[in-house]
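With one protein chain removed, the remaining protein chains of the complex are shown where they sit.
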Amino acid sequence: MSQSSDAEAAPVYPAVNYLNADRGVWSWLSTLDHKRIALMYLVSVLFFFLIGGIFAMAIRLELLTPGPTIMSANTYNRMFTLHGVVMIFMFMIPAIPGVFGNFCLPLMLGAKDVAFPRLNLLSLYLYWTGSLLAVTAMAMGGLDTGWTFYAPYSTTTPTTVFPALLGVFILGFSSILTGLNFIVTIHTMRAPGLGWMRLQLFVWGIYATSIIQVLATPVIGLTVMLVGIERIGGFGLFDPTKGGDPVLFQHMFWFYSHPAVYIMVLPSMAVVSDAIAAFSRKNIFGYKMIAYSSLGIAFVGFFAWGHHMFVSGQSPFDNGAFAAISMLVGVFTAIKVFNWVGTLYRGAIAVTAPFVYICGFLFFIVFGGMTGIAVATVSLDVHWHDTYFVVAHFHFIMVGAVIMGFLIALHYWFPKMFGKKYNEGWGMVAASFIVLGFIATFIPQFLAGNAGMPRRYYMYPERFEALNVASTAGASLLAIGFVIVLIYLIYALVRGPIAGDNPWDSGGIEWMTTSPPPKENFHETPIIDRDPHSYQKRGEEVEHVVI
Amino acid sequence: MNDIMRTLLWLPVQASTFASKVDNLHYFVITVTMVASIATGLLAFYFFFKYRERRKAQSTPLVLPSVKFEIVVIGVPLFFFLLWFVQGFKDYVWYTSPPKNAMDVYVMGKKWMWKFAYGSQGPNAIGTLHVPEGRPVRLLMTSRDVIHSFYVPDFRIKQDLLPGRYTETWFEATKAGRYQILCAEYCGTWHSQMWGEIVVMPAQEFDNWLVEQRRGLSERVDTSTDDGDNFHGSIVEYGKKIAMSEGCVKCHSFDGEPHIGPTWLDLYQRRETLETGETIIADEAYLTDSMIDPRAKIVKGYKPVMPTYKGRLAAPEAAALVEFIKSLRSESLENVPSKEAIYEPVKRR
Amino acid sequence: MAQDAHPSPAAKDAPHAGGHGIGRYIAVWAILLVLTITTVATGRQDLGWVNLPLALTIACIKATLVVLFFMHMSESAGANRLVFVVSLVFVLVMIFGVFGDLWTRAPMTLPSGSPSTLGPEL
Partner (left out) sequence: MSSSDAHALSPAHEADRQRHLAHHFDTMDTQEYAVRLAMWLFLGTEVLLFAGLFLGYTVYRHFYHETFHEASRTLSIVLGTTNTIVLITSSLTVALAYWAVKTGKNGLGAFLLVVTILCACGFLVIKGFEYHHKFEEGMLPGQFYHYAEITGPGANLYFTIYFLTTGLHAFHVIVGMSVLIWVLARLLKGHFSPGYYYPVELGALYWHLVDLVWIFLFPLLYLI
């Protein structure tokens, strides 16, 4: 009962913490502290999320009418390309690992830092360099290849492709180094008593993500460089007039980019696994199944890339093989969903903004995931491929799951990072806006895909107009939601109430130190002697239920 | 039922034999998806209210899954997914196996238009493809510049067109009418305007139309934009012109006369014995390969003297030559549908 | 701190100072040279389908020797082995995934100019 009496006492803000231990801009730019690096990532990814979001709104406005609305065809083509490149390479991929992985991973391991702090900083600088190059490409007029850079279009378009390719290459390096660092950290930096089966599920998710980052990213690095070489030198590797095969490009591209969608979604699943336990005050139902299914997704994800190429001229045999394997990835996700819902059962659920996002997340991941299985069904994909159905499916996972995960993490660990609390009421309002706005944006896009509207269309036949108007309306709700979040979080940062060390009463190891933590995380190294996500009080009679 | 589902899901009309196959599976998949995801979302909300925190630091029971539960949660989704896969792949194999009596139409995509050429002696067309109702039509497709994708939502068919090689798809239209063709693979500035139209006519009407078109061909002056080759005639005439200009006639006769190379008369689908003793059928694949890599498969009794036309013939030119060769039959040159599937979708070894 | 979690790999990973000497390195080097000469001698002769598997087998043996002894994988931690083996597995997945496509494509769908013979010859 000491916990509850603590909570009633006035929370204290630790006088010395990582935020004020060193002062000055240079102390931030040269810091080796994983928490500070995480904050710099947070600011950077939010900036690029804003840029990508502005592009998204521009696209939605353009599609309000079937004909030209606010921009020219060439501008529109640049818009959707930049929206894709910015959101995927500069927001989705680094977002959760870069910010919350960096911040929480060492805390959850009871470690002082990641294994290679300098490498971690280098990774951030590479991220900035790569992003700067991509921004340069935008400033030089932008590129219109789509984020997929399909050859031979990308090798022949007269727009500024090369700086963007170089940017993606360097961002890839950043991603590899982050992943490498995390894997080594998890292997070597665990606190005494923290065996593999006592790791929090966030750690498992990040571990699986890192494996993909390390092993798949080199391939995209090489591929974009080959496109660059092709543009400059005309080496003919993907050029049919010189004997090359454009489908080879697609194979190489998707060998990375299919696992890359798991780089984006696995961390988000990891956040939910952690947060769902904390907010329902319960142990995870089927801990091992969630942990192993992360590894399973990481592994099987490497075998499924061909399902992006069903109508590309790939052989029917390969189409069948890749379709069959893709079904397995769906099963791993289904396992996770059952276990998340099982965790809620007989819990003590706190009514909070993150929990609204969790409910949204569960709906989106099931719908998005199962429509993923649907598009991996070969005959159905013939109709859906490259239509808005695929766009909607992708956004259900990428926005519905990943951004929900990001927002859950942001709200859940906000007190950890800054020691302040945000306003729960506004949090719920914004969460409702975002969840509903999201549904309103993307459900019409599924229908537009069914009706046969291809993606990347600047103008479209009039029969799709109603659906596009609905989608744009939904997108504005979504945008309002994000603006509210931004406002109340900034307000909380400046004048929010002091949160105390563990405002959620969470069982995570990261909450065993002060909030915000001191420079080296723990005043004394924690010794872990209980299961992860354990909410049973010591010595108390615990009811065991097996279903 | 079908119509209710179709309207609910905003699906367009089902105008091909493939469309209903796709839609039936679609209804099944999407219904299960909707039920599962709404059930999950609602269950989460229900738990949200039922098991909400009643007092601070409330303790909770330790709930664990049994082995039986684990088997069920793995088994049930896997069962559905595999079921969909099996049905989907079955339909897909059907979709990738054109019937042997299909009528061939060559399709070429270029920024940002569609060009059609009928297999035997037919007219060329830009933007509009006329096809008969109730007869299978096979499309042999290639692209002149970048990747395009031939998409007819009403037929539920889609296939990418790749530069430098052929891909195929087929359909059998079930309803006369006009259907839109869209380009589904991003191909540049006016990707969103790369539209065409399929006009499905009753079979008899189509035959008349075809005769009409052929009759008019010789007089007709086609003023539509050309594709760079400045030739407006049937693909066969075009092939003949290339055979002349590229010097094919120096070694190959059109009338059965023996010459340096095999005669082209009745060459198509002829059984030839190669130098290696192997027997092949002179199908489209063999003819195309022989232009590109003539020395790979030499017919017995001939010398390997033919130069390669790799780089000298563009893909449409090679296709026109093949069509010209196909037209050289000693019997009548009628509008007969191609007799055999020209190449198998899956190579069986 | 990680000691408790896995004392064995850390200890196992530390190379043994007196474990083996110069002799083993030289022996491996000699085998590598012999294998190089073998592959050069057989490589340019026309042995039909044998050429490719033979050359690749010799290359694999050489690579294995280098990895096991020069790079000391024979005595390194399990995690290191796992990492390297997994990366090789994914290389094979990549090559065979694409190969499954090439192998079963219809002849006319190969890039123009490619011979129509489809078969295992690499």
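Things to note:
By written order: A, B and C. Residues from 1 in each chain.
Quick note on the criterion: a contact is a pair of C-beta atoms (placed from the backbone, for glycine too) under 8 Å apart; a residue touches a chain by one contact, two chains touch by 3 or more.
Note that the structure is predicted; figures quoted are calculated from it, not measured.
The chain not shown here makes contact, within the complete complex, with A, B, C. Checked against the full complex, the one of A:Pro68, A:Gly141, A:Gly236 or A:Gly425 touching the unshown chain is A:Gly236. Taking the whole complex into account, chain A touches the unshown chain at residues 111-113, 115-117, 176, 180-181, 183-184, 187-189, 214-219, 221-223, 226, 229-230, 233-237, 239, 242-245, 248, 251-252, 520. Residues 292-293, 296, 308, 310-311 are the ones on chain B that touch the missing chain. Listed by residue number, the positions of chain C touching the unshown chain are 1-3, 7, 9-11, 13-18, 21-22, 25-26, 28-29, 32-33, 36, 39-40, 43-44, 51-52, 55-56, 58-59, 62-63, 66-67, 69-71, 76-77, 79-80, 83-84, 86-88, 90-91, 94-95, 98-99, 102, 110-111, 113-115, 121-122.
Simple rule for what comes next: only the chains that are shown with their structure count from here on.
Each chain gets a centre from the mean of its Cα atoms; for chain A and chain C, those two points are 35 Å apart.
Between the CA-based centres of chain B and chain C the separation comes to 41 Å, rounded to the whole angstrom. Within chain A, the positions touching two or more other chains are listed as 240, 245, 247, 313, 315-317.
In chain B, 164-165, 167, 345-346 are the positions where the chain touches two or more neighbouring chains simultaneously. The touching residues of chain A, counted against chain B in their complex, run 1, 3-4, 7, 73-74, 77, 144, 146, 150, 152-153, 156-157, 240-241, 245-247, 280-283, 285-286, 289, 311-313, 315-317, 319-320, 323-324, 327, 330-331, 334-335, 337-339, 341-351, 355, 358-360, 362-363, 366-367, 370-371, 373-374, 376-380, 382-383, 385-387, 447-448, 450-452, 454-461, 467, 505, 535-537, 540, 542-547.
Residues of chain A that touch chain C in their complex: 110-111, 187-196, 211, 215-216, 219, 240, 243-245, 247-248, 251, 255, 302-303, 305-306, 313-318, 321-322, 525. Considering their complex, residues 9-12, 18, 21-22, 25-26, 29-30, 32-34, 36-38, 40-41, 43-45, 47-48, 51-54, 56-66, 69-70, 73-74, 77-78, 81-82, 84-85, 87-93, 95-96, 145-147, 149, 151, 153-154, 156-160, 162-165, 167, 180, 182-193, 195, 345-346 of chain B touch chain A.
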